[in-house]
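Every protein chain except one is present and positioned as in the full complex.
Every chain is named by a letter (A and B) in the order it is written, and numbering of its residues begins at 1.
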Amino acid sequence: MLVRVIARRVVISVTLLVIIPALTFVIEALTPGNAADFLLGVSATPEQRAALNHQLGLDQPLWVRYLTWMGRFLHGDLGNSLFTGEPVSQGLASWLPVSLSLLIGATLVTVVVGVAIGAASAQHTGGIGRLIDSLSVLGIAVPNFWLAVVLVEVFAVTFRILPATGYVQPQDSLIEWGLSLVLPVVALAFAGVTAVAKQTRDQMKDVLDRDFIRNLRANGVHERSVIYRHALRNASIPIVTVIGQLFVGALAGSVVVENIFVLPGLGSAAVQAATSHDYPVIQGISVYFTLIVIAVNVIVDIAYGWLNPQVRSL
Amino acid sequence: MCFRSLARLSTLSALAAVVVLTLSACGGSTAPSSGKAVPGDTLTIASSTPPISLNPALNGNGVPLMWFAALAYEPLIVRNPDNTTSPGLATSWKYSDGNKTFTLELRPGVKFSDGSDLTAEAVVKFIQYYQKSGTFAFNLASLASVTATGPLEVTFHLSSPDPLYPYYLDEEGAVGNIPSEAATENPAEMATATFGAGPYMLDTAATVPNSSYVYTANPTFFDRAHVHWKKIIIKIIADDNAALAALRSGQIQAALGDATDADAAKAAGLNVTSEVGGMTGVVIADRDGKIVPALKDLRVRQALNYAIDRVGLTRAVYRSYGSPTMQYKPAGTDGYVAAMDSAYPYNVTKAKQLLAEAGYPNGFTIQLIVQPGVPGGTLLAQAMSQEWEQIGVHAPLTAPATFSDYVAKVLGGGYGVTTYVYDYQPFIWELNELFSPTGVYNFLGAKTPALDALRAQINSSDLGSPAANALEQQAMTYAVQNALSVPVSAANFIVFSAKNIGGVAFTPSFPIPDPTQWYLTA
Partner (left out) sequence: MSNMLETLDSVADPSGSSPTQLPERRSHTSVLRRLLTHPVGLPALVFLVLVILAVIAAPALAPYKPQAVDFSAVLTTPTGKHLLGTDQLGRDVLSRLLYGGQISLEGVAETVLVALGLGFVLGIISGYLGGGVDAVLSRLIEVVMAVPAIVILLMVFSVFNNNEHLAMLTLGVLSAPTIFRVTRGGALTIRHQSYIASAQITGVRSFTIMVRHVVPRIYGPLIVNTSILAGLTLGIQGGLNFIGLGVTPPAPSWGGMVAEAQQSLQEQPWLIVPSGVTTGLVILAFVLLGDALRDVTGERGRGSRVSVGLRAQPEPTIGDYPRSITEPTGIAQAEPLLSVRDLCVAFGSSARLRVVQDVGFDVLPGEAVGIVGESGCGKSVTAWSILGLLASGGQVTSGTALFDGVDIFALSLRERARLRGKQIGFVSQEPMTSLDPCFTVGDQLSELVRTHEKLPRAATRERVIELLTQVGLPDPSDVAKRYPHQISGGMAQRVSIAAALAGRPKLLVADEPTTALDVTVQAEILELLRTLQRERGMAILIITHDLGVVADLCSRAVVMYAGEVVEIGPVQDLVHAPLHPYTKALLASNPAFGKYGEPLPAITGTVPAPAQWPIGCHFADRCAYCIDACTTQPIPLLIPAGQRLARCIRTADLLEGANV
């Protein structure tokens, strides 16, 4: 069964990798005017424009361009940025670690803190429980961009304990790298933590209502083990799928957060490319985003299969 | 609000790149540190934008873009803050033949950072390359040919008189930032590394593109005394608040500042250096009324001038770091006419009256396009648009996100009015750009015959001389009285710097803060 799950995921992933770039091509083709216009300006002569079109390969039919691109992509060549001339893959290689630092950091914080809070509070129906319920809603409601601005104002500008913007590479200074990620991760993870805490709490409450929990207690198993070994293990199965969704949500949020904190990752590069119509870069980033999402989904599927013995053992 | 930087330029744009200004105040600057210079270790400064390209021919100009080129590439002609010039890679230069021939002598014994020599050939090759591919190649429109007339002598032959070459070839004009001949022949390399003869060189290993650019001292720079630092790092910090926070925490030592942050910067113990950087306002390209016939009428254009509360608007958009203006150059610079400062006092009634007289009692509609890079940005445009609403002139805004979008739209011919920043250069530069039938910002080709004669005279004159200045003042009077455009504010540049950084100085005649001049004080 696990094999089936993975096989299915592979099929979807391959489909995505084919479709998303194709989609970018189609959308690009719908633009009035094309890249050559933007590069040369309308005052260019027809000869100049034809030459540039030919040079950029823009005079081919769409499907030919797509296939050419696909062929190059499979060799690792994603073309060059229309504006800097740099190879897109080079840019992607420098943006990816930044985004991954942010995304993985945010997801880790979300999961660890959220699950801990949710599990610990599962027993309490009184004040703590209601607090968590309220906070979880707050987490969704507070817009992450607004939170980011407030965080910067409070921690970086007023109290000056954390850097306001910028990214330090881990190879330069591990500590600075960590510090530069604290505020962005908080801004990104805030909504997630509260959602995961609530989900965990809800799932735990469900699980704690179940027969086998009662039996474990009845036969003398320590309460700590009941909650953190048995209940949490059972509750984590649906939570794992939530984590997958969270990551994808974080991806969307990272675009805004990277912009605010000036982290040179895929998100800020994407916005730059979008506003300057730099299509090769947009295409490259779309593919990378898709790859990240695919990887996360595979990991989630595997984790789900591993956690759930009914899937694992068949 | 403050628009920090120029968006990406298209490589062969037909319009001039705009000098990037940020806001600063006339009456609020603290004296820059002028202690004795001592050798410094690392200077870290912030730029709101990464360079368009490290290739000096493809980068933009203005601050902070020019910093990326200025650190590594010594220009032919060095312009000082007070608008005097000093020898750079060229030791002397002169015009002849009625401003149709420009000759310069090069400094002997200069080596580029890749070890090759500075020769006339290297200069010629670069100028030719610039003519083909450079961002501001249109500045060289009058260049018929450039030749090496000696091993260290370069001669420019112009097809029509152009007195502005000492400006094109200075550190800000961008044409004069000469790379080695080998680099000019392989321009792709210049996108990621530097090959100049300037005080610093790019450390490609330590540089993270779009994040931080590291420059180390160039051991072969011909003027070692002026290399004040072992290392200069330019960090990219796009957000004003973030830059200020970085300044406060000591992460960086200098950055261009924003008017709204100036008080906070002072409170934090930073130096605030502020001078008039340029005039902002709106340029009426449609003076011939091709799109909006009303604009042909002098009374209409004057009404547009009367309808703006320059005092209130300046205060709102530029805070105390700007002053109202009605003309195209600030006080103390060439072309400025004191009398013109009272040409259009704020008077809504009069504006409405003029409109009615011209036959537009109910106003009309104009398409106002916002140029990226103009200080005040969309705030300026929104404010002016709202002022004109009061007299019935409806001015919806179009704000393209990038400069290339702006170019495409403007050349498409649908816009007659654009926000604009009037440069610091000699007034003739503006006159050509705005009022020559082929001027880059005269995108609807409006004709102003009265100015043509004046311009021709100035083009052939000895720029900077009293005679030339008188001519420019005549031109200024004409331009203002005929309401050819709507200048609104003299906006300031502001630089925030740490107290121990000296040499942060600039003037309205050359408001270009240049980090190569900054040093550590004892």
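Throughout what follows, contacts are C-beta pairs under 8 Å (C-beta built on N, C-alpha and C of every residue); 3 or more make two chains touch, one makes a residue touch a chain.
As the structure is a prediction and not an experimental result, all values here were calculated from the model.
Visitor: Any idea which of B:Asp162, B:Glu387 or B:Glu430 touches the chain not displayed?
Guide: Result: among the candidates, B:Glu387 touches the missing chain.
Visitor: One chain is left out of this view; which of A:Ala7, A:Leu67 or A:Val150 touches it in the full complex?
Guide: Only one of A:Ala7, A:Leu67 or A:Val150 touches the chain omitted from view, namely A:Val150.
Visitor: Identify the residue among B:Asn241, B:Gln371, B:Ser460 or B:Gln473 that touches the chain left out of the display.
Guide: Checking the options B:Asn241, B:Gln371, B:Ser460 or B:Gln473, the one contacting the hidden chain is B:Asn241.
Visitor: Can you list where chain B touches the absent chain?
Guide: Counting over the whole complex, chain B touches the hidden chain at residues 1-2, 239-241, 244, 258, 260-261, 263-264, 309, 311-313, 315-317, 319, 378-379, 381-383, 385-387, 389, 397, 399, 401, 405.
Visitor: Can you list where chain A touches the absent chain?
Guide: Touching the missing chain: residues 12-13, 15-16, 19-20, 23-24, 27-28, 30-31, 125, 133, 137-138, 140-146, 149-150, 153, 157, 206, 209-212, 214-223, 225, 229-230, 233-234, 237, 248, 251-253, 255-256, 259, 270-271, 273-275, 277, 279, 282, 285-286, 289-290, 292-294, 297, 307-310, 313.
Simple rule for what comes next: only the chains that are shown with their structure count from here on.
Visitor: Starting from the mean Cα coordinates of chain A and chain B, work out the distance between those two points in Å.
Guide: 41
Visitor: Under the touch definition given earlier, write down the residues of chain A that touch chain B in their complex.
Guide: Its residues touching chain B are 33, 37-44, 83-86, 91, 94, 152-153, 156-157, 160, 163-167, 169, 260-262, 264, 269, 275-277.
Visitor: If we count contacts the way the header does, which residues on chain B are in touch with chain A in the complex?
Guide: Within the complex, chain B contacts chain A at residues 7-8, 10-14, 52-53, 188, 191-192, 208-212, 235-239, 241-242, 244-246, 248-249, 251, 401-402, 404-405, 407-408, 411-412.
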